[in-house]
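Please find one structure pasted underneath; my questions will follow.
Only one protein chain is missing from this complex, and each of the others stays in its spot.
On to chain A.
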Amino acid sequence: MAEPMLHVDGLQKAFGALQATDGVTLTLMPGEIHALIGPNGAGKSTLIKQIAGGLAPDAGRIWFDGREVTALGTPARARAGLGRTFQISSLAMEATVLQNAVLGAMGRAGSAWRFLRPVMRDAELVEQAQAALQRVGLTDHAATRTAELSHGQRRLLEVAVALTLQPKAFVMDEPMAGLGASGSKRMTSFLDGLRREAPILLVEHDMDAVFALADRISVLVYGKIIATGTADDIRADPQVRTAYLGEEDAA
């Protein structure tokens, strides 16, 4: 078996008496989409934050691309090749759409420490940024101020910025949120192709998308993973049906 791209082992995080992450172990294999589902308040966002580096776990370890990253902060993990999108769009709102994408390309090139040449005239960075915008269909909005984008377009821009990093794995927190039916469908087919470039750890509430995309699904309830398996395994798991999919279905 191949080495996992991302390996989380025995992660613990408590906020006071609340055990938000309770011994979570999971892997993300090359080429797969691993969906993380769970009811509201299950600790999905807390787990994602620890994986991305924004929150230090109380215990447990995280390996990424064969090296331990538990002690590294968000920027170092991003440089190691972890591409992340946020549940609530996190962009430079006063900058243009293209500038946001260029920022990603800059991060990849590690070239923030230049003080003279205009960055928007750096053909290589702008080209990478344009290519990423094209892939998510935002080319027409390149010169738009990010604050003027619709909610759905901001989600697409988040993905585009992550693409400019050419990451080795994606961690996506609800990329479908706010996209609407047709947008959601487009994003689903886009992510379907994206997994060949880099595996995706996907937190998503849109169950149609999850069951259509995920090679494996993990169900998080009260900070614990109660089941991991294929879509069919998860549908059939009685524990999952009780805890998450709705008790009436289990009857």
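Simple rule for what comes next: a residue touches a chain if its C-beta (ideal position, glycine included) is under 8 Å from a C-beta of that chain, and two chains touch if they have at least 3 such contacts; residues count from 1.
Keep this in mind: contacts and distances are computed from a predicted model.
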Original post:
For the complex's missing chain, which UniProt name, "Betaine-aldehyde dehydrogenase", "ResB protein required for cytochrome c biosynthesis-like protein", "Branched-chain amino acid ABC transporter permease" or "WD40 repeat protein"?
Top reply: "Branched-chain amino acid ABC transporter permease"
**OP:** Write down which of A:16, A:66, A:118 or A:193 is the residue touching the left-out chain.
**Re:** A:118
Subject >> Contact partner of the left-out chain, one of A:36, A:51, A:69 or A:102 >> reply: A:102
Subject >> Missing-partner contacts on chain A, residue numbers >> reply: 52-54, 73-76, 78-79, 84, 86, 90-96, 99-100, 102-104, 106-108, 110-120, 122, 161-162, 164-165
